[in-house]
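Yeah, one chain of the complex is gone here, protein chain that is, but the others are all in their spots.
Then we have subunit A:
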Amino acid sequence: MYGRRASQLLKELSSNEKSQLTAFNTDMFGEVLKECNTHHLELQSLMRKIQEEGLDMQTTRNADHFGAVIHHLSLMRNKRCLMAYAYNRAEVIQSLRWMVGPVLPQEIQAKLNQSEKEYFKNHSAALEAYMSELDLDLTVDMVPPKDPYIRVRLLDDIGDDVVLDDQTHNFVRHSIHLLKRTDAEQYISQGLMEELSG
């Protein structure tokens, strides 16, 4: 059936949890593109046939016309599916910059295709340029702060000579520190620290 493959792409996308990514389905994407080309060829050959019969393209309503319409509609449908696939992935990729930071971990990198990596890099650069113009880090304090300092526990070794706020911290696993929340936020969202409450 026409457009079946394209909608499978989107079903795959919608079965993911929100803001989770799977690897870019290059094979299926290519198949749909191929299907588009077939529709295009069929469409052209039907239109040629109408012209050869000496009929007016605008007003003819014969079997060839409706065949062409169906191919045209299928083409548009496939286009819409591919666009939606790329668009919805791009939305997630954009949000990665805000949630994870300018450098993506390896397992996420592997799920993006080349142009998506490019997109992430450019989005990140644009955001950074804007932030340096404002002289303000927009990605911190995504949750309104109650207290400028928070207590955190290390979930992994980061290093023993990390300098934050003119102080050297010994960030070894399981140690507990009192940090400025703006400094801690990036580590927490990367999963290296957790906030201790109470």
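Simple rule for what comes next: a residue touches a chain if its C-beta (ideal position, glycine included) is under 8 Å from a C-beta of that chain, and two chains touch if they have at least 3 such contacts; residues count from 1.
Quick note on the criterion: contacts and distances are computed from a predicted model.
Q: What name does the UniProt record list for the absent chain among "Peroxin-7", "NEDD8-activating enzyme E1 regulatory subunit", "Ferredoxin" or "DNA replication complex GINS protein PSF3"?
A: Of the names offered in "Peroxin-7", "NEDD8-activating enzyme E1 regulatory subunit", "Ferredoxin" or "DNA replication complex GINS protein PSF3", the absent chain's UniProt record gives "DNA replication complex GINS protein PSF3".
Q: With respect to the chain omitted from the figure, which of A:Q20, A:Q58 or A:Q114 is a touching residue?
A: In the complete complex, the chain left out is touched by residue A:Q20.
Q: So which of A:M28, A:A84 or A:I158 would be touching the chain we can't see?
A: Answer from the full complex: A:A84 touches the omitted chain.
Q: Tell me where the left-out chain touches subunit A, residue by residue.
A: Where subunit A meets the chain not shown: residues 1-4, 7, 10-11, 13-14, 19-21, 42, 45-46, 61-64, 66-71, 73-74, 77, 80-81, 83-84, 87-88, 92, 96, 99-100, 105, 108, 143, 146, 150, 155, 181, 184-185, 188-191, 194-198.
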